[in-house]
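With one protein chain held back, the other chains of the complex are shown just where they sit.
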Amino acid sequence: MGLTVDLNSDMGESFGAWTMGNDEAMLDIVTSANVACGFHAGDPNVMFATARIAKDKGVAIGAHPSWPDLIGFGRRVIHGDSPAEIERMVAYQIGALMGIAAMAGHTVTHVKAHGALGNVCMVDQDVADAVARGVRAVSRDLISVAMPGLCNERAAHKAGLPYVREVFADRAYEDNGALVSRKKPGAVIHDADFAAERVLRMLQDRAVTTASGKVIAVEIDTICVHGDTPTAVAMARAIRDRLTAAGVTLRPFHETLKV
Amino acid sequence: MGLTVDLNSDMGESFGAWTMGNDEAMLDIVTSANVACGFHAGDPNVMFATARIAKDKGVAIGAHPSWPDLIGFGRRVIHGDSPAEIERMVAYQIGALMGIAAMAGHTVTHVKAHGALGNVCMVDQDVADAVARGVRAVSRDLISVAMPGLCNERAAHKAGLPYVREVFADRAYEDNGALVSRKKPGAVIHDADFAAERVLRMLQDRAVTTASGKVIAVEIDTICVHGDTPTAVAMARAIRDRLTAAGVTLRPFHETLKV
Amino acid sequence: MGLTVDLNSDMGESFGAWTMGNDEAMLDIVTSANVACGFHAGDPNVMFATARIAKDKGVAIGAHPSWPDLIGFGRRVIHGDSPAEIERMVAYQIGALMGIAAMAGHTVTHVKAHGALGNVCMVDQDVADAVARGVRAVSRDLISVAMPGLCNERAAHKAGLPYVREVFADRAYEDNGALVSRKKPGAVIHDADFAAERVLRMLQDRAVTTASGKVIAVEIDTICVHGDTPTAVAMARAIRDRLTAAGVTLRPFHETLKV
Partner (left out) sequence: MGLTVDLNSDMGESFGAWTMGNDEAMLDIVTSANVACGFHAGDPNVMFATARIAKDKGVAIGAHPSWPDLIGFGRRVIHGDSPAEIERMVAYQIGALMGIAAMAGHTVTHVKAHGALGNVCMVDQDVADAVARGVRAVSRDLISVAMPGLCNERAAHKAGLPYVREVFADRAYEDNGALVSRKKPGAVIHDADFAAERVLRMLQDRAVTTASGKVIAVEIDTICVHGDTPTAVAMARAIRDRLTAAGVTLRPFHETLKV
């Protein structure tokens, strides 16, 4: 029986009069879209357009909650919130997308923390747990997107939430399963064909080879790709084409989890 | 059989470090709370606290959507949105409160537009219709709070939404059922006992006497009271006490509509 | 002696991670830049970059104040501010740009209201007067950009402020000197060569020909061009080239006014 995987990407990151990324193109490539909820990007109109097009193209949508930081695009860590405050901030954003999704005839099926909040959730168990509790408070059916072996995976597990395990198509890995910091050389993969080949191998081997050459066994449910530049869109397309050519089935993870 | 009515008030209008009103006191008086959703006031923490206490005290909650206008507290009219943009802005805010309400173990059962948006919905059918469509897109069970004879009542009717009819305890009425502008003398009633007596009479007579002396027949499902000043809280308390003393049953309108 | 005129354009309208327009290209074309001050676009980093490059290229800068409306890009009219509130909102934004300009080694020499605020200032004397008082409160040397015959010109005159008279390169005119509404056919000129030729004629004739064919005499100190699309940049370039070819001197208006 063939392999099945999901491709996910951040989307709906325009705001008001400003456009970011090429969502139309990406929604032809991915199977799950992480939709900005207004705190780092996205406004009700952008959210609606993203949900509507995703619905039309059969792409699943999830909330992409962030710290409130329009000016910093959610890429700055904000210190000082209590865990309860993080829970509520997450629940607010998920609910907001659910309201918009209902209007677009679509359904929110997953949650993935954005930017700085997402990065902190990989390494800070308290924050990861708070996010997971925020998700669970809204619905126990929402699927968390987690990094194998990191805090957000443990958080979803502890919270009793369904979750999927994600790898990044264009990022190098540390031996502990974390992403190599962008500040280090080789952290980001720029060659589309290389990235596509690597992703296929990870899927087939059910393993990630780290920057040091170590092989870590991982189950892979979804592959994160980017769409914020023309080059990123081309890489996402190359990955999709390579997987399809190799007989891999691309499908929203929420459909597979339900089976 | 005795009379039954609901008392509603705007609540959750604090923001971050700033406090407004006395929600604790008001939640002992009213039966329905209109909860700010972050656009004119309210933040996820304030919304949660309001929903949680309302749940504990048996007070129903509704979304209180506004134009995005923290600095103006939603009291300024913003021109230039298309009807579709208004729909989405409303759906976003209702959804956000639903996410928070779920966390608090409570349920959003109504919607009432705030401030400038609410005022425009009384007199501008296009905006009123857009708000009603925004409500309906999220859920056809959400109850609209409308002014008898004004645009928001027609909008709810046209949208096929359940709705309740509201009178204001402290405001004088024009002959067409609109509120007398605050700029005119006598627009606002300041005497608590007078207001309480007047509200009771409106309920018993199923009619409002306008500033000119005209009597308009109206069905009254809910009475709007305020809690933003100590005087306002005292008036709300006086109204509750007067109604109770007269044998009127105070009950969230969503329970009555369900019957 | 040859003709002299200024070319002005709105600039610094990026925000955080979002880019708008091609400021680098436009700063090679115009002689005065209207810099967004954070209320509809622009953030301290964008403002600094704009001021710095403008300084390097000898382009004058002015504040481009707006109603606070990031989500609507300042294109929505906000009703409900008192004149005094408008004055303060304007003074805040001018001061903010002055702080940033000082850091960039540049000087703020003019003010032009943005978007909806700018449009209202053409037709509402009270708002135009409030904006002029806000400008004057910060400095009596700041030059207002005004439309000949409209409210903002009268406001600058009444306030005793220096001002320049502006025409729009790509907009048709009503007989009263107002712009033809964008909703009407023919309101916007799309042909770059036609626009360039028309601008030259307006300068040489010291007159504008309206949509109805009427000729209005106007003194023209500055021509407004746009840079928000590649086509707009091309038109701005065509206008500059046509004027230069015809021997017109392009120079920041604040230099000419000082003479």
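Letters A, B and C mark the chains as written, and numbering starts fresh at 1 in each.
By our rule, a contact is a pair of C-beta atoms (placed from the backbone, for glycine too) under 8 Å apart; a residue touches a chain by one contact, two chains touch by 3 or more.
Model, not experiment: these values are computed from the prediction.
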{"item": "Selected from C:A36, C:L117 or C:V138 as touching the chain missing from the view", "value": "C:V138"}
{"item": "From C:G95, C:P162 or C:G177, residue that would touch the chain that is not displayed", "value": "C:G95"}
{"item": "Contact with the hidden chain (one of B:D6, B:D23, B:D43 or B:E85)", "value": "B:D43"}
{"item": "Residues belonging to subunit A that touch the chain removed from view", "value": "68-69, 71-72, 75-81, 116"}
{"item": "Subunit B residues that touch the omitted chain in the full complex", "value": "14-20, 41, 43, 70-73, 75"}
{"item": "Touch residues of subunit C, complete complex, unshown partner", "value": "38, 44-45, 47-48, 84-85, 87-89, 91-100, 102-103, 134, 137-139"}
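Please note the rule applied: only the chains that are shown with their structure count from here on.
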{"item": "Set of subunit A residues in contact with two or more other chains", "value": "none"}
